[in-house]
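This is the structure, below, for whatever I ask next.
Note that one protein chain of the assembly has been removed; the remaining protein chains are unaltered in position.
Right after this comes chain A.
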Amino acid sequence: MKPLKLDVKSYQELLKQYIVSEDETSLYQAEQFSKMSMQQKISPEEIIDVHIQALKELYPDLPAEIDASLDFLMETMISYGLAYQEFQSLREKQVELQSEISVAASMQQSLLSTTKPNVKGIDIGAISVPANQMNGDYYHFVNDDAGYLGIAIADVIGKGIPAALAMSMIKYSMDSFRETQRNPKTVLENLNRVVERNVDSSMFITMYYGLFNLNTNLLQFSSAGHEPGFYYNASKDEFFDIEGNGLVLGVMNNASYEQYEIQMEKDDIVILLTDGVTECRIGDRFIEREEILEVIKEYIHLPAQEAVESVYKYFEKLQDFHLRDDFTLIFLKKNV
């Protein structure tokens, strides 16, 4: 309470100066006084108390009514003071939580990190940006010595921390599968069992897994309810939806998945994405798939990595730099 006693004097002088001259300088100093008080965690009722004390010393013959009204004001401010203190403590707690989450987010990044492989004949571009700090989308490349490139892209329904936790499980299950189990249908069937057993029944994961044979240029893939991507056929100069209507992971224990194939030729392109791309909002409405394709077409001639980044930047701007959902986009351009 001592520093406050000191403040009464200076407050009193300020008040006196203002009453005499009504100048802006005093008001500016009052602002400083108010800011300093907040730094010292002095609550509003204490400021009013200081005001009452200062006023009574300056004008000892204050009318009793004014005197009473000031006490009344002070009583009224008590709850504001309490609310302010609670707000302060909640703010401190929020800072703690924030830093805890960013530690978790960077840990997730190193857990789920994947290197984009350098494969002869295919130009790969990949980007994944979380809406909040932690990502509920996931992509992964597996490049083996036998001439196969595995491509996984997955999306947990929902976002934030629970989604991110579920994603770590997908990655580690995939790591534990043997190489003989790498065909897309088997990968998804195995993952489905893991998800069904281990994840809360209200949480679903959609996933696309593709296996590209670098020697034959055959892309085999299966989808577990994942957002359909696009396939650009260069000889026809046409875009097609990539099919795949399997059940999302985690719904049924023994779900089985169909496997599809695309024979990729020179200049063909495979585009994989998550619903963070297709569910971009412009104002009140979702963007149409055709509109997304228009945007993709605009940048597709660029080198793959530059292209996915350009498409992302376009949608980021479109949504006022505030993503509603995690955003993941992969381009595979066959360039030989």
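Everything below uses one rule, namely that a residue touches a chain if its C-beta (ideal position, glycine included) is under 8 Å from a C-beta of that chain, and two chains touch if they have at least 3 such contacts; residues count from 1.
Just so we're on the same page, contacts and distances are computed from a predicted model.
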Absent chain [UniProt protein name; select from "Serine/threonine-protein kinase RsbT", "3-isopropylmalate dehydratase large subunit", "aminomethyltransferase" or "NAD(P)-dependent iron-only hydrogenase catalytic subunit"]: "Serine/threonine-protein kinase RsbT"
Listed residues A:Glu57, A:Glu75, A:Glu96 or A:Asp144, member touching the removed chain: A:Glu75
Contact residue for the chain not shown (choose from A:Met36, A:Ala83 or A:Val103): A:Ala83
Listed residues A:Lys35, A:Lys93, A:Lys266 or A:Arg324, member touching the removed chain: A:Lys93
Absent-chain interface as seen on chain A, which is shown: 1, 45-46, 49, 52, 71, 74-75, 78-87, 89-90, 93
